[in-house]
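A single protein chain has been omitted from the complex, and every remaining protein chain is retained in its original position.
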Amino acid sequence: MLKYALKRIIKALITIFFILTLVFFFTRMSGDPTNWILPDDATEEQRIEMRHSLGLDRPLHEQYFEVMTSLFTGNAGRSYNYLRPVSELYAERMGATIRLGLISFSLAALVGVSLGTIAAVKRNSFFDRFTIMISIAGSTLPNFVLGILLVFLFCFVLRLLPSGGASSASSYIMPVIAMAVGPMANIARLTRTSLLDVLRQDYLDSARAKGVSEHVVLIKHALRNALIPVITVIGLQVGTLVGGSVVVETVFSWPGIGSLLINGAKMRDYPIVIYGVMLISVAVTVMNTLVDLSYSFLDPRIRDNA
Amino acid sequence: MSRDVLIQVNHLKKYFNVSRGILGHHIEGTVKAVDDVSLSIYRGETIGLIGESGCGKSTLSRVLLGLISPTDGEVIFEGKKMNRKALKEFRTRVQMVFQDPYSSIDPRMCMRRIIEEPLRIHTSLSRSERMDLVLPLIKQLGFDEEDLKKYPHEFSGGQRQRIGIARAFILEPSFIICDEPVSALDVSIQAQILNLFRQLQREKGVTYLFISHDMAVIKHISDRIAVMYLGRIVELASKDELFSDTLHPYTKALIESIPVPDPRIHTSMKPLEGELPSPINPPSGCPFRLRCRHAMDICASSIPELREIKEGHFAACHLFDGRS
Partner (left out) sequence: MKKQHAIPPMIIFLLVTFAFIFIYSLLAPVLYPIDLGATDIINRLKPPAFADNGSSEYLLGTDSLGRDFFIRLVYGTRNSLVISLSAMAIAVVIGTLLGVVSGLYEGWVDYIISFLIDARLSIPFLILAIVLASVFGSDKVTMILIMGFTGWATFARLIRGQILQLKKQNFIEASRSMGASSIRILFEHILVNISSILIVEATLRLSSFIILESSLSFLGLGIQPPDTSLGVLVSAGRDYMLTNWWLAIIPSIVIVIIVLDVSLIGDWLRDKLDPKLQTNR
């Protein structure tokens, strides 16, 4: 088990370094950044000065080494536009994104699993059909569209909520909904299918035959087995959430790392882009690895085949 | 039966390394799937190859087909040593009928395309020329011209197996390997398919290597029988000889395992004890000794050679060390 865990972690690290290497070399392919940071009439001295202050005059391998170790040192150069260390910029905005992400993630998991369970137990009922409809719609709607529709409804028609920012508790409502609906729909759909699969198994009948009450059968026997695949899907939603946060933060002017990354990408502020990609790939890879490990912990067959 | 040798197998070996690790660098052991097998197959005969699953009979058939290359040893087919160069020619002369009639034919091809696939691979005949070859063959196998348009899921298991047989015969090969061709079928269909094999052999003069784990099937179809255990041939004789004077204890156990339909006959049936040992770490000496009633000290120390005990009757067992 320990050996398996170690192997997964090493693989995760290699993956992150591979992605960072690719992104690093991609961004160096677009030429000299002073061309778009400085005005066109800047003198050669100003350019040299700029390159020096950004550390761009150092040998490529040194810059590459700095990026690669930034995962551990936190030092990944300075933003072209803000002229401040990117790690500082991200640290300032990290909290807002993590709060939004955690709330959305918990909501998606809780509501998703509950909806899926009720739908499976009351199979073919009105509620079941309703859940299927909602989950198809929810898992396909782009979240910026959802965000725009929410803003239109709650700010402009009903005038209940602020359209952006993170100033009060009520400003969390719309971003959380916009982010959580997609993952929630996926989780609900999978919980339902997985539970229906399990409910068909014979061992539930044998539990019922022993006189175990229906609630205990459902919770102790069925749900526990059905949740194994659900955990994977819940874990995979982290990627969806991270991708979504970039869009949702832009829609709601949320002061998080998603909007920082987007602005960095638009202004070709590559230190910001690289650091953002590193944070995101670390978050996603760590989550995937945890899911893999917990999955193998729950299901011994996988561990032995690994 | 003429004694014209069609295939000569000399000291054939196929070992697989069992490895672990990302790059497969930890070699944990070697499976001797086929270990020093020598065998002559005569033109026009049916040689039955029997053994439990995992004994290496499928590996042997795939080496004979050239699907996997042997670790050591040689196969001589119609006087020519089989190698890469001879393979193309060899493919037209040797065909195989597979065990599972469900997975051995492509579900997305209609029957006509399945049967004429060998023709499309090896000849440049036109469509109508191919049909001239396919039609008489499928009529012989009990199909109509209409059936050619159908897809595999429209056929029963027995019919699918007959399609597989038609595909094997379309090039008029001299040698056909039948890898458990009836074991996936209902018992009622098995006899029908076995009789079809015999009828086709009479008409086309083809040679069969017939592989099965079922002694009753092997007894029904074979002229000679080879018994395989953990990669080695332990006994080889004509069918009548094998059943009238069984030498190897393993063969005896296999013969006793044939069910007798008459309940009044009491057989001295003693089923084989224990499991087939792991092929990664086979027992020292004779591979069968752990399950053998007659195991002696010598069995643990030396592997018995396959020797001719009587004329045309070979066995690999230390019980017969004195005889020959």
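Here the chain labels run A and B in written order, and each chain numbers its own residues starting at 1.
The criterion applied here is as follows: contacts are C-beta pairs under 8 Å (C-beta built on N, C-alpha and C of every residue); 3 or more make two chains touch, one makes a residue touch a chain.
Values in this document were obtained by computation on a predicted structure and should not be read as measured data.
The hidden chain makes contact, of the residues B:K88, B:K149 or B:R198, with B:K88.
Of the candidate positions A:M68, A:I98, A:L141 or A:L293, contact with the unshown chain belongs to A:L141. Which of A:I19, A:I118 or A:I134 touches the hidden chain is settled by the complete complex: it is A:I19.
Mapped onto chain B, contacts with the missing chain fall at residues 22-24, 65-67, 87-88, 91-92, 95-96, 98-100, 103-109, 117-118, 121-122, 153-154, 164, 167.
For chain A, the residues touching the chain absent from view are 11-12, 14-16, 18-19, 23, 26-27, 29-30, 136-137, 139-142, 144-145, 148-149, 151-152, 156, 239-240, 242-243, 246-247, 250, 261-262, 264-266, 268, 273, 276-277, 280-281, 284-285, 288.
Throughout what follows, only the chains that are shown with their structure count from here on.
Centroids of chain A and chain B (each the mean of its C-alpha atoms) stand 56 Å apart.
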